[in-house]
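Take a look at the structure below.
Only one protein chain is missing; all other protein chains are in place.
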Amino acid sequence: MPEPIPDAAIAAIVAAGRRMDRHNWVPATAGNFSVRLPAGRIAVTRSGVHKGFLAPEHVMVVDGEGRPEDPALRPSAETLLHCGIYRRFPEARAVLHGHSVANTVLSLHAGGEILLSGYELLKAFPGLPTHEATVAVPVVPNDQDIARMQQGLDARWDSLARSGTAIPPGYLIRGHGVYVWAETMDGALARLEALEFMLECALQDLQRRD
Amino acid sequence: MPEPIPDAAIAAIVAAGRRMDRHNWVPATAGNFSVRLPAGRIAVTRSGVHKGFLAPEHVMVVDGEGRPEDPALRPSAETLLHCGIYRRFPEARAVLHGHSVANTVLSLHAGGEILLSGYELLKAFPGLPTHEATVAVPVVPNDQDIARMQQGLDARWDSLARSGTAIPPGYLIRGHGVYVWAETMDGALARLEALEFMLECALQDLQRRD
Amino acid sequence: MPEPIPDAAIAAIVAAGRRMDRHNWVPATAGNFSVRLPAGRIAVTRSGVHKGFLAPEHVMVVDGEGRPEDPALRPSAETLLHCGIYRRFPEARAVLHGHSVANTVLSLHAGGEILLSGYELLKAFPGLPTHEATVAVPVVPNDQDIARMQQGLDARWDSLARSGTAIPPGYLIRGHGVYVWAETMDGALARLEALEFMLECALQDLQRRD
Partner (left out) sequence: MPEPIPDAAIAAIVAAGRRMDRHNWVPATAGNFSVRLPAGRIAVTRSGVHKGFLAPEHVMVVDGEGRPEDPALRPSAETLLHCGIYRRFPEARAVLHGHSVANTVLSLHAGGEILLSGYELLKAFPGLPTHEATVAVPVVPNDQDIARMQQGLDARWDSLARSGTAIPPGYLIRGHGVYVWAETMDGALARLEALEFMLECALQDLQRRD
C-alpha cells in the first residue's frame, strides 16, 4: 500500500486552487497544480474537476514520469509538464498552471518570448534585484502531444543554458496559459501573481491610444 | 398533487446562480437556469428575481412546452428556449442562460456566428480533442417573440445538421446573452466558463493596437 | 422624540451598500442611499462613511426638504437630490447613488444624454417591453451647489414631460456618478445593475478597433 499524501501538500494544492479561482485563472476544468514529495513522488491534481473547488480526493500521486501510483486514477493531462519541471530544476517543489485572459491574448500574438521590463514586480523573479532588468518569458507553441511539447521546452532551456542566460521560473504556452514554479507553494503563488500582474499591465498598455 | 422537485435539482440551480453572480453574468433579474427532470418535467427559475440570490421557492416546474404545473407561478420569459434545447438534444440535462459584457458587445457586432480558434479551452466543447479546431458559435437576432426565436434556432440547427456540421452546445442572442447546455449542471457551468473566457479574450483582442 | 427608523429600511440600506461595494461602486466615502418612510420622512445615509460597511447608526432621517430630524447629524451632501426625486416621482420609494468607472468616463465625454439601444437589459426600465427601444439617459453638469443642480434636473424633467417623453428613472452627473430610483430597494438595485451593465458595454464598445 502506497504512502498517504502529506496533509500539508493537499492543503497547499486545495488553497492554491481557491486563490487562483478568485482571479478567474482556472475557468471550466482548466489549470493544474503539483507539489514534489519525498522519494521522487509528485502530488498532482486529478483531471476533469474544477480547480477552484478541490477536495482532498482530487489530489493523486504520480512518479517522475507521470505514472499514477493508483492506476484507477487519471492525473491532469499535462502532468508530464510538471514532471519536466521537477526533473530539470531540483529546487522546484511546487508547480502551478493557470489560464488568464491576459496570458492567453498576449501569447497568441507573441513570438518566442514576451519581454517584461520596468516593473518593480520583476523583483519577484529570482536573480533580479532591480526593476531595471528585462525578463524574457519563453512562449512555446501549444501541442496536444505533451511529451513533444516537453521536448521543445527542454531544447529551449538547453539553448538558454548554453548562452549563459538565466532560465526564468515560468513560461507561457500559446493560447493555453502559464506555468510557474518555486521552492514552495507560497513562492509559486507569489511568482504567478507577479507575472500575471505584469502581463495584465502589458495588455492594458497595448490598448492605449496616446 | 404534483411530484416535488428533487432537492438535487434545486441545489444545482441555486448554486449555479451564485457562481454566475460572482462573474457578474446575472445583472438585475437577468439569466435563467433549468434542469431536466424525469417524466418530461423541467425545473426552471421563476421570473423577476435576482438569480444570484435564489431560494428554493424560486424554482418551479414546467412541461416540455413550457406550461407551468402550478398555474399560479410564472416561469422565466425565455422558458421556451430551454424547452427547445431539451426537445432537440436528448443528452441535455441542464441549461444556463446568462449575460456578460463580452457576449453582449461581441454579439451586437457579429454576423451569424462568432469564430473561436487557437484557444486551449476549445477542448471544453464536445468532439474537439484539440485547440486547433475552430468553433463557430451561432448568433441569432434577439426577438421578444420567444416562439419565433426558437423557430429560427431550429432552422439554424437543421441547416447545420444537413451540412454535416456538429451543433455546438451553445449560442448567443444578439445584445441579449448566451445559452449553453450539457449532460450535468457542472458540465454546463464548465462550458459556460470556457465560452465566456474565450469571448473575453476575443473582446480584449479587438481592443489591441499593435 | 421622533419615531425610530423601521428595521426593514435600515436593513435595505445596509445591504444595498454591501452589494454596491462588491461592484466597486462606492469607493472612498462615495455613494448615498435612501428609503422613503411614512409621513414624509426619508431615511438616508450619513455623510463621510464608507458605504460598503454601513452600520445601523449610519442611517438617519430627514424631512422632504432634507432637514435632519436630529440636528446633531449630518446627512450625505447630496440629500437634496434624493428629496428632489421623491418630490417629483410619487412612486419612488428607494434611491441609490453610486460611482462606477464606466459611468464616470462616459459622462465626462457625453453631451446632454447617453443613448442606449439594442440591449435586452433595457427591459429593466419601465415602459420598455422590448430591446428595440432607445433610452436616453439624461446627463447633467456636476455642481457643488446641490440646490442649483436640482433646479437643473427639474427643468430637464419639465422639458421631457412637455415633449411627451417618458422620464427615465435615473440620470448621470458628469464625472460624478449615477442616480436611480424605483418602488422598492430591490427594484432600484436591479435598475442600477442593468444600467451599469449597459454603460460598461458601451465603454467596452468604444474601445474596439474593428
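Per-chain residue numbering starts at 1, and chain names A, B and C are given in the order in which the chains are listed.
Keep in mind that, in the parts below, a residue touches a chain if its C-beta (ideal position, glycine included) is under 8 Å from a C-beta of that chain, and two chains touch if they have at least 3 such contacts.
Since the model is a prediction, treat every value here as computed from it, not as a measurement.
> The chain left out here touches which displayed chains?
Per the contact definition above, the missing chain touches A, C.
> So one chain is hidden, and I want to know which residue out of C:A11, C:A30 or C:L73 touches that hidden chain in the complete assembly.
With C:A11, C:A30 or C:L73 as choices, the missing chain is touched by C:A30.
> For the chain not shown, which residue from C:R18, C:R67, C:R148 or C:R208 touches it across the whole complex?
In the full complex, the listed residue that touches the missing chain is C:R208.
> Which residue from C:V35, C:V137, C:I173 or C:L192 sits in contact with the chain not drawn here?
Looking across C:V35, C:V137, C:I173 or C:L192, the contact with the absent chain belongs to C:I173.
> Just the residue numbers, please: which parts of chain C touch the chain that's not shown?
Within chain C, the residues touching the omitted chain are 24, 27-30, 50, 99, 101-102, 104-105, 108-109, 142, 144, 173-177, 203, 206-209.
> By the contact definition given up top, give the residues of chain A that touch the hidden chain.
23, 118-121, 124, 129-132, 186, 189-191, 193-194, 196-197, 200-201, 204-205, 207-210
Here is the rule we go by: only the chains that are shown with their structure count from here on.
> Measuring from the mean C-alpha position of chain A to the mean C-alpha position of chain B, what distance in angstrom results?
32
> Once you find the CA centre of chain A and the CA centre of chain C, what distance in Å lies between them?
Each chain reduced to its C-alpha mean, chain A and chain C end up 45 Å apart.
> Can you pull out the residues of chain B that are in contact with at least two other chains?
207-209
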